Structures are given as structure tokens and as C-alpha cells.
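These notes concern the structure reproduced below.
Here the complex is missing a single protein chain, while all its other protein chains stay put.
Residue numbering begins at 1 within each chain, and the chains themselves are lettered A, B and C in the order written.
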Amino acid sequence: MTMLALASRYGKIRRRTELLCASLVPEDHVPQPVIEVSPPKWHLGHTAWFFETLVLVRFSPGYRVFNDAYSYIFNSYYESQGARIARDLRGSLSRPTVAETLAYRHHVDRAMLALLEATLSPEATELVELGLQHEEQHQELLLTDIKYILGMNPLTPVYESVVDGVVDTFSEHAGEDLSLRREWIDFAGGLCEIGHGGIGFAFDNEKPRHAVLVPATQVRSALVTNAEYQAFILDGGYRRFEFWHAEGWDWLQHHSDRLPLYWRTSRAGSTDLEHYTLAGQRALLPEAPVTHVSFFEASAFCCWAGWRLPTEFEWEAVAPKFLWGQRWEWTGSAYLPYPGFKTYLGAASEYNGKFMLNQMVLRGASFATPVGHARSTYRNFFPPHMRWQYTGIRPARDLQASQV
Amino acid sequence: MTMLALASRYGKIRRRTELLCASLVPEDHVPQPVIEVSPPKWHLGHTAWFFETLVLVRFSPGYRVFNDAYSYIFNSYYESQGARIARDLRGSLSRPTVAETLAYRHHVDRAMLALLEATLSPEATELVELGLQHEEQHQELLLTDIKYILGMNPLTPVYESVVDGVVDTFSEHAGEDLSLRREWIDFAGGLCEIGHGGIGFAFDNEKPRHAVLVPATQVRSALVTNAEYQAFILDGGYRRFEFWHAEGWDWLQHHSDRLPLYWRTSRAGSTDLEHYTLAGQRALLPEAPVTHVSFFEASAFCCWAGWRLPTEFEWEAVAPKFLWGQRWEWTGSAYLPYPGFKTYLGAASEYNGKFMLNQMVLRGASFATPVGHARSTYRNFFPPHMRWQYTGIRPARDLQASQV
Amino acid sequence: MTMLALASRYGKIRRRTELLCASLVPEDHVPQPVIEVSPPKWHLGHTAWFFETLVLVRFSPGYRVFNDAYSYIFNSYYESQGARIARDLRGSLSRPTVAETLAYRHHVDRAMLALLEATLSPEATELVELGLQHEEQHQELLLTDIKYILGMNPLTPVYESVVDGVVDTFSEHAGEDLSLRREWIDFAGGLCEIGHGGIGFAFDNEKPRHAVLVPATQVRSALVTNAEYQAFILDGGYRRFEFWHAEGWDWLQHHSDRLPLYWRTSRAGSTDLEHYTLAGQRALLPEAPVTHVSFFEASAFCCWAGWRLPTEFEWEAVAPKFLWGQRWEWTGSAYLPYPGFKTYLGAASEYNGKFMLNQMVLRGASFATPVGHARSTYRNFFPPHMRWQYTGIRPARDLQASQV
Partner (left out) sequence: MTMLALASRYGKIRRRTELLCASLVPEDHVPQPVIEVSPPKWHLGHTAWFFETLVLVRFSPGYRVFNDAYSYIFNSYYESQGARIARDLRGSLSRPTVAETLAYRHHVDRAMLALLEATLSPEATELVELGLQHEEQHQELLLTDIKYILGMNPLTPVYESVVDGVVDTFSEHAGEDLSLRREWIDFAGGLCEIGHGGIGFAFDNEKPRHAVLVPATQVRSALVTNAEYQAFILDGGYRRFEFWHAEGWDWLQHHSDRLPLYWRTSRAGSTDLEHYTLAGQRALLPEAPVTHVSFFEASAFCCWAGWRLPTEFEWEAVAPKFLWGQRWEWTGSAYLPYPGFKTYLGAASEYNGKFMLNQMVLRGASFATPVGHARSTYRNFFPPHMRWQYTGIRPARDLQASQV
């Protein structure tokens, strides 16, 4: 990619982040209702801090840090970058204001665009690209965090998207094909090349590409639907321990609702279910993929149905044969390094590797994932109880001897 | 008070609440950094809810509740008024916006002013007055909560007051006489009438007026100064268990700073102390009253000095002889009902009585107390570890036999 | 008291402590099911440590501490005596064994009896007396802690008393007059002398004797019965917020049973209530005093009945007119120092004073209180949620104008 192309890409991605917040009022930028949901304002600042800290400070001679306190406020988890605000206090900060945060972004943008006018070293170029990929990850987090902030509010406000200056309500199901056939895709098994090996960007955690022996298996062509998940609920799925991990069962005892996140019974005392979407409170579509389930729930559902979650290797091996990208799909794989895994060098070494413990891998993407950001080798990861991302369930099952 | 005067008073007090927030940006209205610090937006809405719920719904035929969800959001602790948002989630709400909250206030104001054009029953009039007193209490809380939100921010922004349209920085020491003589005022003791018994407003917890036998005592004319408190620190006051209640000592083990709230060493590595004030980070004035200390600290300081805190009865009995109103002064009295205490009737019965447990009484007032709100019979109360109010220390000591 | 009499008294009290544990198996001496319930073994050791530390080390030249580790293990809360095991770890210690702990006791006893053969200084004599009173306090705690350890056990074993070598089950109601008349005792009010002023032992917290103006009041001759308390339950007492302190209501939300401690419905699905006593699971006696209620419950009951708890001053003033000693009676008074209160000197200064915060005073005594230990000036104290002591409720009410 030429510097010019990189500069253009930089501008587009950076603008999109701000557009995602364009319909919010300043108040929406501030809360952190649970620790994993960061204030939108914090996302705006943190993504600027990333370029400032990892690129400008190192590669732009004479660059002046915008504000030392911002470095303290917008550092997420980089121990090498010194002290930072406790993660659970991000929502306690009214300042910098949204306007000041945007000014910070633009200060960084000016310096970045100046830097991108010259030819950068490969190392610097890679860090710029990493910064853009990082920004795209936060674009998805922005949407899920905004959804949580609005969705937990008793007023359940509607989020409006701003695209090309047009304000619109935001359909989470836009372009979603609800008539996908639910079929089992046979996979004969064998040695498969897993991970990213080609050209183009990939995160360190997708490498090195390596062979894995994948067993014969069946993976379903379509995700689990709301109707299927309701059948699980009606059959006592949340009350029958035998489907649950011990830790999931324990988690259940502390959650009274026993529904996917954002599901609610409609007000009329009926058993009709609604869910909150970015377009507001809506009736559940029976044929739409179930969303906002934890790994615990995904696994329990599959156990009830006589199925299981695919491993991330099965998923990647079979992915060419099914449509994906609707939901982040929980896999049965723990998030661990690939054989020969090396972290990035320098500050970016903390990007992925240190989180490879007690988390499960999700594959796929969601409607909230920026276009061009998804890859079949992509490894998303979350602790098993989290469900505010657009998560879903794709079943797998062992290929029966008789079926081979 | 005539209805006209009451309406005028209503308008003035309600406007002042909004003026206190006039210099804030919308973002400042949202956070709740600790559970006891409510978002300014919440104070704006809750004080409107109080009039809506206790006055309009009952006494204004045809009044329409502004928004049922607001009733859920802005109810503080009134069990009789049904479900409400968990107290620690107040800072999670971006909506209603500041503008919507002000619209709520003005909706209530219009209905209240219409109501106040007619002659109200004594019961309704009393509830209006209670609402105004309640609003004034929240005016003080607004200032202390704003101070906390700004003061815990790494950017330590300055709060600006808006008075008569003039924006100014806000001196916490404005009009504070730092040359008060520190003398012991003798009090011979005897039967004293304690509590509110005259005309004019007083809370239920100040009544009934009743006789208390107050021992002979000495109370100091002036509050403990920063310099005096520093001497306590330098003498190891925070490291010597013998001055502390067991619960206070335990509390200390979980607080690393061992300074009054908002005190910090200035940056140059020196031992010079600064403190955050609403006018920003400032040098400590040695002769100013120490502020933002917990009951634990106030009591430990007195113990170190060979003194003690006065009881609330000593305080009230001797109050005519000293200047008070600079700080809320911790007393050695637990917050308990006076003999013959009766709560208000109806919803207002939850106003004070149910909190008469595990709290200590503070007497006096502070610069943040609205003019006209203070009384020498006023009983403020907080749990012993809290210190974000403008608290201070007035020493007392037993009158020695030889001194009698 | 002569030294000989003191030595005899020492021997008797010390032996009684061991007798209280004589029917326990070694296993019963170990657990600490909740933080406030200490293992019986710990009581045995701690009361020896008290004499060793406060008396022998100071007044017995050549005395050798039995075991330095025991000083660490058996120190309760004396900061002046250095590091000690965290309170919640007392039940983690299998060693010293019961036999080793008894050996420790006897080592201390030998040295104490040798010391008591000579004439002691007044200071030493006072500390010996304090140690004996302390031991008697722990005798009551031993019974309540044993009751908790046995009563929370699914096997609900029976505790057997050993008196004069005779093993017997232990009736908590032995000698309890269940036919006490429930009458209101008028008290005209006035200046009353409160606190201990005469000869004989009293704790520092009962002094100095001082005048208090006590209002006219009525105090009931008999404690609240189980039947009366059941009427409160049946009338929704645990479900109606209006009777409860805010803190009590909050406490209730975390307690599912909504019965006094040790009450259980009998197994047959009936609504018959049983309670665990030291003699095992028994039917509730309707006319027996309700026991094992928290301050929250005592206060809520009175509120429901239209009564209130007496203050500790009312209690002490009226005590000559009623029978007391069946239960520790919650008062409406917070535990605070009397005017002119002085702590003991030296290590004993931590005995009472540092706990004068966030606790309520109980007056009276219980069947578990050693004979001769009770006094009408005695001030027992516990935080308002605790109820594993033999607590009860004596109602008071304001003397109506018409009744005067």
C-alpha cells in the first residue's frame, strides 16, 4: 500500500469512528454501566492515544504529547506505558469533554497525516496498520457499548446511524437472510492448515499458520434461531443442571432473568418476548439468529439439543462451506497461543498474548464488524460469561460412524 | 406566608438549583464516581420528582405524571413509591439528557405555580415547604457532588459559579475569617431546652423540643485548623492505633493516602500540601479550618490532642456563644430520635426516621449551605467514614474540677 | 477481698470455663461458622492469654511466656500486643489441640495462684478482677458460640451441661417464669443517676455515674413473647417496609428465612414452628420470650405494635420495678461514652472504648450470664444485625398526656 493510500485509509477509518458517535448526545458518551462497557468518549480518546503512543511519540520527531493527563486517562492496559486510571473508573470521568476528546483526536490526526506524507519504515507502517485495525475493533465495541448504555436505560432510547449525512434508525437485521436452510455440512476431517499465512494483515494471534488434525465432523449451515432457543427455554433449559458447566450453573444462580441479554417479556403480562435492539424495543423474529448469549448458554443449548460447539479448528476448516458473518460464534476452543506464537515487539507485545487464559475463542463476525475487517482466521475471544457482543451459536456434531 | 410569597420563594429556590449547574458541561451531569455522589442530572430530576410525587399527584387534580420511567429513575429511597433504579446505577444513565431533565423540571414548575395560585390546605402547604427545604438540601449536595466529580478527575477542572449572570471562580474561603481566636468557652451545664420548638420550619428530626441535662463543658471558639491537623499527621496520628475507634482503624487499613480527602502533596516531590477546591488545586491555608475529614479522623484528632468532640446537646447549648456555619461539625452523638419523635405522615414519613441508625450527627452548616437554610437545631447526619461533605472539627473538653 | 478469697474466686471461675466445654468432643472446639462465633478452643486459650499478658508478664517476675505463637493465636484485638491472627481465621487452626490449650490454661493457673499468694498492688488486683470479669463474659460467649456451632449443623446435636459431675441436657427455659403479667409500668421521669457509682466491680463503660434527665415513660413488665412475635410475622411484619430502618430493610433483602435465628418450620410441611435450643430441636413455647432477634427486628416489632424500645437510661431508671435477666434487651441507645468517660490505663485501654461506634446497647442479662455477673448498670453492646446472643425485646412507650 502506498503512503497515499495508507493516508486515505487512515482518514476514512478515523472518520467512521466519529460518525458512529455523531447521533449521540454528550451524555451518552459518559457512562460505564458495567466494567466491560467503556464510555464512548473513552473509545474516542483511547484510539487516538494508541496512535500517539505507539506511532507519533516514536516516529514523529518533535511531536508533542497533547496532554499528559490524557495518557493516564486513555491508556487501556499497557503496563509498559505506566500508570493509568483503574478500568472501573472510566465512567467516572466527565472530562475531557466530548469536544475536547475530538480536539485530541484531530491533533493526533494532523500529526499522523503529516507523518504519512513521508515514507515510513516497515516497522512504523506496520504499527499504523495495527492502529487502524485496533480502531476498527473499537468501532465494533462502540456499537455494542452504545447498545448496552441505551438498552439498560429504562427509557430504551433508539440509536440512530449517520451514514453520508443521512440519519436513520439502525436495523440490526438489515440484509440478514432469515431463510437460510439449516443443514448439516459434512467434513471428512484430516490435516488442515489453520491460521493466517498469506499476505494482508492479520493479528499476531492468528499466526503462525500451522497444520492441525481436524476430526471428521458436521457443522450446521445456519446459526441457531430465536425459535430454537425458545424451545430450549420452554423445555426447562435454564432449570436443568445437566446441560451446564459447573461454572455456568453457578453463574445462573446469580442471574434472575434466565433469558438472553436484552430479552424481555412484553408488558401486557403475556409470554410474548421482545428484545432491545439499536432500533429500539422490538418483537423477536423467530427465524433470526439468537443473539447475546454467553458461552455458558451456547454450550448448554447445544448439550440440550444433543449437539456441541465446533472447535475453532473445525470452524475454520469448514468455514468455506457456510455463510458466516452474522454473529460472533462461540467455539469450544480456549484462547491459547498457536504453536510457535510470537507476540509483537515493543509496547504492542501486550496486545493479545497476555490475555490467552480463561477465555473462549469466537469466530466469524457480526453486522457491527467494519466491512473488510473480518477474516476466517480471525480469533475473537471473551470470558465465558460475557454476552454484550453480538454473539451467536453454530452447532456441530460428531460425524456418526454410520454417516461416514 | 402568603401563597404569593410561597410561589415567589418556590421560583427563587428552584432557579438557584439550575444556576448551580449552569456552568457545567452536559458530561459533568452524568458520573457517579462513588455511590454516595449522585450525578448532578439526578439531583435536578429527583428534586422535581419530589414535588411531582408528594404534591402534584395528590393535590393537583388532573396533573399528568411527566413520564412513568422518570418516576422509576428519580425516586431516591421511597419504598412507598414503588420500584426504583438501584442507587449505584444512577451514574449509568445517560438519559434523560440534561435538556430533558430541565424540561421535566419546568413541567413540574408550571404545575406547581398554577397550584400555588390557589389557597392550599395546611397539609399541602407543609409539603411544598418540605419540598423547598429538600431542594435546598440537594443544593448543598450538588456542590459537594460536583466537587467530587471534578476533584477526582486527573484534569482537576475548576468549577465556575454563575451569580446574576456573572461567571466567576468559586472561592470556598470567600468571607472566611481566618483570624478567629481559639479560645475555650466555658459552659456551666444544666438543664437545656434542645430541639426546635418555635415558629418557622424545622425537620421532624429536630422535634420535639425537650429538656436535656447537659454537663459542664468547654467548647472551643474556633474550628481545628489545617495547621493543627498537620501537627497531628506529623506526630504519627495516622499510624498510632490508640487514637482511633476499632472501626476507624480498620477503615484506615484500606485507605492508602492517610490525608483528608482532596489533600495531595504538590508535584515537586516536596512535602508541601495542596488541596483541591472548587477553584482548582490550591495551596493549603494553615489557618483555614480543616475540611473533608471523616468522623473517624475528627475523633482521632481530638483524642490525640487530649480533647473530644462535643455532643450535639453541648453543641446546641453553647452555639449562641461561638461563630458557626463554616463547616459541618462532627459531634460525638449518634443520630437517634428525640423523645416523643414522630415522623411525617404519608410518603414523607420515610424522610428522616428510617435513617436513625449507625450515623453520627453533624451540627452547623457550611459555605455550601443555602442562605437561610441553617439553624442551630439542625441535625445533619452521615456514616462515620464519609467525608465528601464540608466537614470540620470543633473540639470540646470536660470542664476540670479546678476550672469550675 | 483478701488474696485468699481472690485466689478461691479465681479458681472457681477458671474451672467453670472448662466445665462448660467438658461435654464437647474435640471437634466441637474447632469451627468458626461465622466471623463473630469463635471456636470454643479459642475462648479457652484467649482467656488464659489475657491473664498471661495483662497480669503475669507485668507482675510476676520470672514468668515465662508459655509459647510465643500462642500470643499470636490468642490475642483478640489488642493492637498494643502486636500482630495476631486475622479474626476470620480463628476457625482455621487445628492446633494447639484442646489438650494443649488446657495445658496452657493450667500453666497460667499455676503462675496466677502463686502470684495470688502474695499481696498484690491495687493495680495488679484490679487487673486480676478484670481478667475474671473478662472470663465470665467469655463464658456467656462460649454458650452462645457452642449453640451456633451445634445449631447450624444439620445433625442439630444436643449440648449437655456438666454440673458437679452430673451430665444433663440443658434447658434454656429452666426456671423461667412464663406466666409473667404483661403490664405497663409508669415512670414519671426526672433527673436520674445513671451508671455505676458504688463499690464493687464495674466496667469502665459504666462510669462515671452521672445525672440524666429521663422523660416520663412506660416500660412493660414482661418481655415480648413468641406468640406476640408470631402475630407480627403473620401480619406481614417482614414484608412491610414501614416498620424498618432503611439499613434493616436492606439487611432483610439478604436473609431469606425471615424468622428469628434458630426458628424453623417443623418438617411435616405444617406451619408449626420449632426452634433449636441447647437441648435440641424443640417446639416453640408461645409464652416464652422471643429470643435471637436482631436490633432491626426488635425495633420493627415495636414499630408494628405502636411501641418503641426504651433508651438505656429509661431501662436503668425503671429496672428496679421489673424482673430482668432473662434476655439481653435491645435498647434504643447507641453505645457511646458517658460524660467524663475514661478508659482503663495500659493494654486494658482497648477493652471497651474503641468499640463505641455503630453498636447498640443491650441491658439485662440472660440465662447464659454467669451468676453474679449481672448488674443493672451493665452495658452490653452489639451491632444491630447480630442475633446469636440471647437477645430479647422489652417494649416501652411514651407516657400519653392523658395518662400522666
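Everything that follows uses one rule, which is that a residue touches a chain if its C-beta (ideal position, glycine included) is under 8 Å from a C-beta of that chain, and two chains touch if they have at least 3 such contacts.
Source: prediction; values computed, not measured.
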| item | value |
| --- | --- |
| Which displayed chains the hidden chain touches across the whole complex | A, C |
| Residue in contact with the excluded chain [from A:Tyr148, A:Phe187 or A:Trp244] | A:Trp244 |
| Which residue of A:Ala83, A:Ile199 or A:Leu357 touches the chain not shown here | A:Leu357 |
| Selected from C:Met3, C:Val57 or C:Met152 as touching the chain missing from the view | C:Met152 |
| Positions on chain A where the hidden chain makes contact | 77, 79-80, 191, 210-213, 215, 241-242, 244-249, 311, 332-334, 336-337, 339-340, 349, 354-358, 384, 398 |
| Chain C, residues in touch with the chain not shown (by the definition above) | 25-33, 41, 67, 69, 72-73, 85, 89, 91-98, 149-150, 152-155, 157 |
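Everything below uses one rule, namely that only the chains that are shown with their structure count from here on.
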| item | value |
| --- | --- |
| Category of the chain touch graph - line, ring, star, complete, other | line |
| Chain centre separation (chain A, chain B; CA means) in Å | 45 |
| Intercentroid distance (Cα basis), chain C paired with chain B, Å | 37 |
| For chain A paired with chain C, centre-to-centre distance based on mean C-alpha positions, whole Å | 57 |
| Numbers and ranges of chain A residues touching at least 2 other chains | none |
